[in-house]
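The next block holds one structure in the form of structure tokens; read it before the comments.
A protein chain is absent from this complex, but the other protein chains hold their places.
A, B and C are the chain letters, set down in written order, and residue numbers restart from 1 in every chain.
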Amino acid sequence: MSSRDELYRRLFRTALLIRLVEQRIIELYPSDKIQSPVHLSIGQEAVAVGACDALRKDDVVFATYRSHAFYIAKGGRLDAMFAELYGRMGGVSKGKAGSMHLSAPEVGLMGSSAVVASAIPHAVGAALAFKRRKSSRIAVTVFGDGATEEGVYHESLNFAALTKAPVLFLCEDNGLAVHSHRHIRQSYGLLQHAASYGIATRRLDEGWDAVAVREATVEAVERVRAGEPFLLEIATARYKEHVGVGEDFHFGYRAQADIDRWKRHDPLIQDRQLVEALTPEVEREIAQAVAFAESSPTPGRAELLTDVL
Amino acid sequence: MSSRDELYRRLFRTALLIRLVEQRIIELYPSDKIQSPVHLSIGQEAVAVGACDALRKDDVVFATYRSHAFYIAKGGRLDAMFAELYGRMGGVSKGKAGSMHLSAPEVGLMGSSAVVASAIPHAVGAALAFKRRKSSRIAVTVFGDGATEEGVYHESLNFAALTKAPVLFLCEDNGLAVHSHRHIRQSYGLLQHAASYGIATRRLDEGWDAVAVREATVEAVERVRAGEPFLLEIATARYKEHVGVGEDFHFGYRAQADIDRWKRHDPLIQDRQLVEALTPEVEREIAQAVAFAESSPTPGRAELLTDVL
Amino acid sequence: MNVTATKQKPTATRVLSYAGALLETMDAGLASSPNVFIMGQGVDDFKGIFGSTTGLAEKYGADRVFDVPLMEEGMTGAAIGAALVGDYPITTHIRADFAFLAMNQIINLASKYSYMFGGLMRCPMLIRVVVGRSWGQGAQHSQSPQATFAHYPGLTVVMPATSQAIVDMYPQIINKHPGPVISIEHRLLYNLDFSVADSGSKIPLTSYVARPGKDVTVVATSVMVIEALRAAQYAEDKAGIQAEVIDLNSISDPDWDLVVDSVRKTGRLVIADTSWLEYGLAGEVCRQLVMRDPGLLRVPPAMLGMAKAPCPTAKSLEDLYYPSQHETVDAILTQVKGQEHGIPLPTERSMTEGYKRFRGPF
Partner (left out) sequence: MNVTATKQKPTATRVLSYAGALLETMDAGLASSPNVFIMGQGVDDFKGIFGSTTGLAEKYGADRVFDVPLMEEGMTGAAIGAALVGDYPITTHIRADFAFLAMNQIINLASKYSYMFGGLMRCPMLIRVVVGRSWGQGAQHSQSPQATFAHYPGLTVVMPATSQAIVDMYPQIINKHPGPVISIEHRLLYNLDFSVADSGSKIPLTSYVARPGKDVTVVATSVMVIEALRAAQYAEDKAGIQAEVIDLNSISDPDWDLVVDSVRKTGRLVIADTSWLEYGLAGEVCRQLVMRDPGLLRVPPAMLGMAKAPCPTAKSLEDLYYPSQHETVDAILTQVKGQEHGIPLPTERSMTEGYKRFRGPF
């Protein structure tokens, strides 16, 4: 197998893991075992997988409520994730975080915020800390297209550009903020806008392709590590509803056809052979994680008031 | 006299009025009759004068703590202004506003906020209200170069551009935010940045020239009234310290020479003949206003809890 | 579930959900004047702020009811600007937590505009914020900032607990009240049905007695009013205790005399609020009592609120985090009969029928 094939296979496997994890979440949801709003990344897996593969383990990532994919791609433990969704002691955060606040600081995922755009300046601050220590680590902030409308995005771009902070602004452009399309919300082109701060940018339209995402990220990371911020925008597609496990095409705010077009590129759908080859092993991994969650105890009163400070 | 000469003279007179008003404030200040932080516009008068002359009386302006100039240029009563600085019942706001919160809604000055950038979205909202009513009125927000760093500036530009709000963004660029120079604070060029939202822009370097400011504003206002936002940036110079009545060149954060260069263009300094011709009458006007303030009663307990809602 | 919000026997009643009451009053507000408009993220989508704005964009047009970008501070500022030139804006935040992004506009501008300019201008507007709870809302989607906002003069803060409160109060607010109003609505109430009287004396922009009684005073807010009413019923059924439940209703302008008179009568007090107790609403109730008469309380009052921590997501922790029906009943019984009251408590921990069923939409 060529190294490119190997790479494809490796990234594919992680993407498949994410997809099947979220499929499992969909299956489990009606049982009420997961009592947490879930924002699924189904359709968007390749962004997380490609991007994280281009990072070092000690590079830090700040993410959003839609972060199952980044949690897994950055190397978070699957059993702890399921236990967290279940609200159990074995969960990442002993059930205090739920789906919206996954983190794995041991592999660099420094938190996920459910307040849109709020983690963007965190990455800038972490990057500046690295820079001051002359460390080669970088910080990444992952956010949706909608997040760029918040004022703090402007403040963060400006500050990062001024200080030459080694931060990667990674925008997952699924074209939607909840049910609102981008043109309703944004008068600016994201790249041109970021460029006006003197920030180098790139957009990748093939967000289904983890290898392409990885390559784009590698290039971006190189520049960031050399000491400048970079904005990478990756087109992607959210297959499911904004929050929850259902589909919502019947509400008419978007067209099934647009997602169908995207699916025709999606390797996790198109490369059936590889899906079939890998699924059994991946499913076993998931089954183990779910079993761990199921058997993990429920947090009780002893946990209620710990770790407040 | 040509109409251009007349225009020059008219604008000159208002600018002189503002300058002499603020000179009077400087003289009065050691007496502690004015117990309010004052942010002087000395050096910046032409921006307010030229801009307001291009507006209709029913166009609305939202301003900042540095708004003596805009208050006078938009047509606010001078006696009420002095009484306000004195903290008297005859003041614009019965002494509740002081220097930082001048307003004159009867001539369209809808308030001055001492929280930097906070009035920018107000103008966008007012403009949208006008638009919805199909009124031809427009809204203007005046702010300093520093204000553009705040997140709400980004939100306001985006929203105005999206909604085609008839709003003029008027930036007084004195190159400073308190003691910080612009290049320390901003990675972006203001015009290029605003253009990335699809907002038409112009910069005027000759901010000492009220006629030029007026012309630039007339052009901008025409476009705004036709139904789009516009950003006009006008270079200007703050002769005095950020807040207070003194000079502060000896602190070394900026060069006297830069201000001296500006003063060589300043008609209020260079056109001595007209200064001399107009001063006596202007001084009389100011003296009357000061006399009004001096004789105006002090607000008492009856005022303390009124107008809270 | 049917809860009658006032003690008056209404001439005619109908059943109306909280969301339905909101939709009705939004509709009526828009109909009352072309100056009224609604803006907020998603107000014109098919979910329509949990059903409270659904269909209004179609009915009144996209310039009267419109979606905005993610821009809480900017939106609130735009609303202020519109208010200053004569409009009546209604803005929405699907979680009260997001209103913290607009704190500067709310506290430094909206609440001060009238006074700061000596009454030259007014800033009438309605800011609707929704408190989240249940199904793993977590630390950032569950806060209830009534004490925070009510601390600042110039803001009117209300917490409608029933459809009746909305139907009665919103028409007094929208395009009528002179200043900015923050209405803190509770997500768990949206799906509840209430019996509503269209005539009769209206719930005012202050507190009212939701259930008369003589043995103990319960001062409650928002969804805790519903809890308190249920608990009071239980205490009456099981122990013949007559608890007087006062819906504080207006947080910025409560009827303190009503509260004090009730405590003067009962000598016993339970405070049931939706937020943290520390530096919260409960403190203000205590302050008002001791200022008027430090001898009114016969025993230390009981207080129910969120545990002193951010909100956890796990159901098992959330159940401990919020006051349960069990605890509310126990507080009432203990006030009247002492800790050894020996009366069996209700067993189910959950709060309302609606609560048990709640699983979004978020």
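Following the convention adopted for this analysis, a residue touches a chain if its C-beta (ideal position, glycine included) is under 8 Å from a C-beta of that chain, and two chains touch if they have at least 3 such contacts.
Since the model is a prediction, treat every value here as computed from it, not as a measurement.
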{"item": "Contacts of the hidden chain among displayed chains", "value": "A, B, C"}
{"item": "Contact partner of the left-out chain, one of A:Ser103, A:Ser180 or A:Thr236", "value": "A:Ser103"}
{"item": "Residue of A:Val38, A:Val92, A:Val142 or A:Leu232 in touch with the missing chain, whole complex considered", "value": "A:Val92"}
{"item": "On subunit A, residues whose C-beta touches the chain left out of the figure", "value": "60, 62, 91-97, 101, 103, 105, 110-111, 113, 115, 118-130, 132-133, 139, 151-152, 155-156, 158-159, 162, 306-309"}
{"item": "Residues of subunit C (touch criterion as defined above) contacting the omitted chain", "value": "73, 97, 100-101, 103-104, 107-108, 111-112, 115-116, 138-140, 143, 147-148, 150-154, 251-252, 275-287, 289-301, 303, 308-310, 312"}
{"item": "Sites on subunit B contacted by the missing partner chain, in the whole complex", "value": "32, 35-37, 87-88, 91, 94-101, 113-117, 146-147, 149-151, 177-180, 184-186, 243-244, 251-253, 298-301, 303-305, 308"}
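Here is the rule we use: only the chains that are shown with their structure count from here on.
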{"item": "Touch-based graph of the chains, sorted into line, ring, star, complete or other", "value": "complete"}
{"item": "Chain closest to the middle, measuring from C-alpha centroids that were averaged per chain", "value": "C"}
{"item": "Centroid spacing, where centroids are CA-atom means, of subunit B and subunit C in whole angstrom", "value": "42"}
{"item": "Centroid spacing, where centroids are CA-atom means, of subunit A and subunit B in whole angstrom", "value": "46"}
{"item": "Multi-chain contact residues (two or more partners), subunit A", "value": "149-151, 184-186"}
{"item": "Residues of subunit C touching at least two other chains", "value": "68-69, 71, 73-74"}
